[in-house]
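Let me begin by presenting the structure, written as structure tokens, before commenting on it.
Heads up, one of the protein chains got dropped from this complex, but the rest are sitting where they should.
Chain lettering (A, B and C) follows the sequence in which the chains are written, and residue indices restart at 1 in each chain.
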């Protein structure tokens, strides 16, 4: 991890980044739904563009401070790979969840909605959980390989991956436990019922671990050069 | 600031860039509304794409001449950070406003509309002002961190940030006092009633100052390397 | 080819990449069609964005391992150019087809559809075949010239090319025999009748060979510098 910045600065970066990410996810969902005249695809196109764009910005600007995780699944993988300690991981996750909740509240305030809400949108079933498994598997695969091969492109790669994943997974790719928790407290386009969140989070963590295992083999160079 | 170029060249770059920016914002709004068949989301998608695209081009081509502010909020922050003097700041702001007004007039001419107009579109209320505060807070946060960590990506970062901000803020993210003034004299998709402009500008400047304060702490490296 | 990775790793990269590519192509097609309310253009916009985005990610992350072909036409050209042997080519093609079929199945599972399907969508006729010829001619032209002049941009160039090709060819640019085979076993937006696949594949291979011939002349530097 980057040690040029204090723990407070790093946690602030995680919290502020998560807040801006959720403001973008929830706010653009509200705006998209309001303007799209009932065409859900158009609302999701706007939601996708805003989310991908914000991810590119946030990873570019906070990567050098905190690593720009904004995602407990990413922090857990970083911990398992010995890049951060478990206590740092716990603090990161707390900052991510707190920031994400603040971001949802800010989106509600911008759109003149009740600040505190609870989602009523059901997202459950094996297909949804398989979607989250695949979505997070792909995200962690993308991150681990890009960090290895093209670290200067990590912001673009993650942003572009999520752009694809919003559309090719049936769950629209939450792929992030903090995002999932925060989206359970907004009854808008991006919401998910709180009762459905734990299974989403479990599927995400399974996908992250699976990607870590696959990539640890796939990306390990051979000991000796080929003859 | 870049001293390879004369004051006249730098002010011309600010004015020409602001003119092209406003031509893109207002012109694409007119085109989007005309073609979208009443679907406001589709019009805003076009407006977003054109604005983000033009910002990328303008910052790429005029950044080395004038710094590519095109935004009094940016010039004020640059002055407070001692990058330019207050007298340069004042000249920059005058050039930005003049250029922006010319750009709006050019858009009207291209679309065969009256050159001089006054907007009738109300944009007021606490939620709108909070949106402008957040929008400009995010913009200045993006600029200050990108200049620090990835200056070669400033054009992409700002363009992509505005792409997101058009959708996640309830005000569609003016985030620029010169743009706000210029958009008050067009009664088209992008307009804002002149009476609503001052509060927008105040909220923008508050957001810019808040971002400057937060980032001055968040981005300051520690005195000593971590043990 | 990259010899830092074992044959197993390289084939796994081809298979996993092809699987994720097809999951993106087929999954985003299903999602787009479900949400677009009958507007095929909107569905295809979503399908295009997801496909281009996934290609950018996959070429970025697997290029250094296997070359990121994901396409028998690319592997055949690489073989004819003596970059890989015919036996490696055969293994690559097998991995690509197997991965592509798995990706289609995964998309079906995510969207709660029957895992095994057969497409009923006709895509035939001379205009469709000419479209595939042009689409693959352009793809191989793009790849060969980008590898020569700007290898660090290969992911962006291919992703962006396919974004264009989805729209300017009447066939929506399959341009890939493994993708064609895999899309014959999904009866969704992206499908093609199995009976129409062989002619598509033949047209693709002709386009690839034509591009190889044209570019081998067009890109060969002159022996002596110009006077």
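Assume a contact is a pair of C-beta atoms (placed from the backbone, for glycine too) under 8 Å apart; a residue touches a chain by one contact, two chains touch by 3 or more.
In this text, all values refer to a predicted model and were calculated from it rather than measured experimentally.
Undergrad: In the intact complex, which of the depicted chains does the undisplayed chain touch?
TA: Over the full assembly, the chain not pictured touches B, C.
Undergrad: Write down which of C:71, C:146 or C:204 is the residue touching the left-out chain.
TA: Selected residue, touching the omitted chain: C:146.
Undergrad: List the subunit C residues touching the unshown chain?
TA: 38-42, 44-45, 48, 125, 127, 130-131, 134, 138, 141-142, 145-146, 148-150, 153, 156-157, 160-161, 163-164, 166-171, 214, 217-222, 225-226
Undergrad: For subunit B, which positions touch the chain that isn't shown here?
TA: These residues of subunit B touch the chain that is not shown: 3-6, 9, 12-13, 16, 20, 23-28, 31-32, 35-37, 39, 42-43, 45-47, 49-51, 53-54, 56-57, 60-65, 106-107, 109-112.
In this section, only the chains that are shown with their structure count from here on.
Undergrad: Pick same or different for copies subunit A and subunit C, depending on whether their interface residues overlap by over half.
TA: Interface between subunit A and subunit C is built from largely different residues.
Undergrad: Looking at mean CA positions, which chain is nearest the middle of everything shown?
TA: Smallest offset from the overall C-alpha mean is found for A.
Undergrad: Taking each chain's centre as the mean of its CA atoms, how far is subunit A from subunit C in angstrom?
TA: For subunit A versus subunit C, the centre distance works out to 28 Å.
Undergrad: Taking each chain's centre as its mean C-alpha position, how far apart are subunit B and subunit C in Å?
TA: For subunit B versus subunit C, the centre distance works out to 40 Å.
Undergrad: Can you list the residues of subunit B that touch 2 or more other chains?
TA: Not one residue of subunit B touches more than one other chain, so the list is empty.
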